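Supplied in structure tokens, the structure appears directly below.
Note that one protein chain of the assembly has been removed; the remaining protein chains are unaltered in position.
And then chain A:
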Amino acid sequence: MREFAYQRAGDVAGAVAAFAAAPGARYLGGGTNLVDLMKSGVESPERLIDVRGLGLDAVEEDADGGLRIGATVTNSDLAAHPGVRRRYPALAQAVLAGASGQLRNAATVGGNLLQRVRCGYFTDVTLPCNRRVPGSGCPAVDGEHHNHAVLGWSEHCVAVHPSDLGVALAAFDAVVSYETGAGPGELAYAALYPPVGDTPHRETSLPPGALITAVSLPAAPVAARSRYRKVRERASYAFATASVAAALEVRDGVVHDVRLAFGAVASRPWRAHAAERALTGAPATARAFGAAADAELAAARPLPHNGYKVPLLRNLMVSVLTELAEEAAR
């Protein structure tokens, strides 16, 4: 690990100013990803600006039913928050499906959004990777891509976004608030990760030096009946092979409102708009759920060794929606 400077920022403006003054700086949240990457040489920041003391560690419930989550709220606190569990159960389930108890105690919401891909070519500095070294190539396209993308990838990068939390945020139309030297700004979570295209190293749409301060969730009554299910090779402490965040409201046997997002299938958490459109107004039946999944997955382009993800996602989506529909009918 290269030597680096460390400082604690006292307020948001100070953190942003310190970042602007130090080329090669990184904001430090829980450090559960960044510090690992520093140890392996993927990251070698000259300065870490610790943002955990900025007072951004509260979850606020809006009167209208929404939530505003401070950027340094830990995963554990987020998952345990009564308002989160009541209004967006899939969000709490997604957080609890990730990492381990120790990591969730340290990891922050802002850091979770900015975590890097877990592709084996990215994390090993001796191997080529366009994300880490632009132009060096993506061996995963023709190589080891068993758990890589089936949607929205390019030949320049086929890695998947690893976040569980992000899948729920995508389903519930989260908005990201940030601060820059030029003032505050907002960005739809759906727009946080640009399409991978030929610039996989451009991982976010945030302005340079931006510090995420909060993530807001607009009120969504449908989210009160929501679920997150994660498929993985081992029972805990593994990144998803595929995951689904779903919310469903059924009236008189017909889908009145539905939210769907997929994890571990694309370079960003994948909001399944086509499936939502197909389902809205359709009967809440397994057949309709399957047809909606097919509508979304028509765009899938599996690689030679990850074609299984298409039927897996379909099964998973149908299974989760069926459970939600059965619970609603009780």
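The working rule: a residue touches a chain if its C-beta (ideal position, glycine included) is under 8 Å from a C-beta of that chain, and two chains touch if they have at least 3 such contacts; residues count from 1.
Basically, contacts and distances are computed from a predicted model.
Participant: Can you pick, from "Membrane protein", "Rod shape-determining protein MreD", "Carboxymuconolactone decarboxylase family protein" or "Xanthine dehydrogenase family protein molybdopterin-binding subunit", the UniProt name of the chain not shown?
Facilitator: Its UniProt record gives the name "Xanthine dehydrogenase family protein molybdopterin-binding subunit".
Participant: So one chain is hidden, and I want to know which residue out of A:Ala238, A:Val254 or A:Ala295 touches that hidden chain in the complete assembly.
Facilitator: Touching the chain that is not displayed is residue A:Ala238.
Participant: Take the complete complex as the reference. Which residues in chain A touch the chain that isn't displayed?
Facilitator: 1-3, 40-41, 118, 120-121, 123-124, 126-127, 139, 142-144, 146, 231-239, 241-242, 306, 308, 311-312, 315-316, 318-319
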